[in-house]
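Dropping a structure here in structure tokens format, bear with me for questions.
Only one protein chain is missing from this complex, and each of the others stays in its spot.
For chain A:
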């Protein structure tokens, strides 16, 4: 949560002159978090390094080392795409965890009918 707040403040226009070191650190953190998410969600049999997805991510990081401004849409554009993807993966995982934590079993039709003292009609095949 702190990371997100920190990132938000970093991307306001008044912080245009970001120190290079801070940029590199943010990049490293993003890379670490992305790798962690991919490890959790991906196939455990394969090595993460071999998957085409991971290779794509690694290539993106390599290509955009100098600047992430690819199109005229603002600073750190590619990094924000990476963060958006990270957000999607994390949110899916967390909502799944919450669903597992709070899940209940639904009563069958027969049990619900029994609650009010009714029985199901017999089925005629």
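Operating definition for what follows: a residue touches a chain if its C-beta (ideal position, glycine included) is under 8 Å from a C-beta of that chain, and two chains touch if they have at least 3 such contacts; residues count from 1.
As a convention for this text, contacts and distances are computed from a predicted model.
Trainee: Name the absent chain as its UniProt record does, using one of the following: "Pyruvate dehydrogenase E1 component subunit alpha", "ATP synthase mitochondrial F1 complex assembly factor 2", "Glycine cleavage system H protein" or "C2H2-type domain-containing protein".
Mentor: Of the names offered in "Pyruvate dehydrogenase E1 component subunit alpha", "ATP synthase mitochondrial F1 complex assembly factor 2", "Glycine cleavage system H protein" or "C2H2-type domain-containing protein", the one UniProt assigns to the missing chain is "ATP synthase mitochondrial F1 complex assembly factor 2".
Trainee: Looking at A:22, A:91 or A:112, which residue reaches the missing chain?
Mentor: In the full complex, the listed residue that touches the missing chain is A:91.
Trainee: Need a quick check: the contact residues on chain A for the chain that isn't drawn.
Mentor: 4, 7-8, 11, 38, 41-43, 46, 52-53, 56, 71, 73-74, 76-77, 80-81, 83-85, 87-88, 91-92, 94-96, 98-99, 101-102, 109, 120-124
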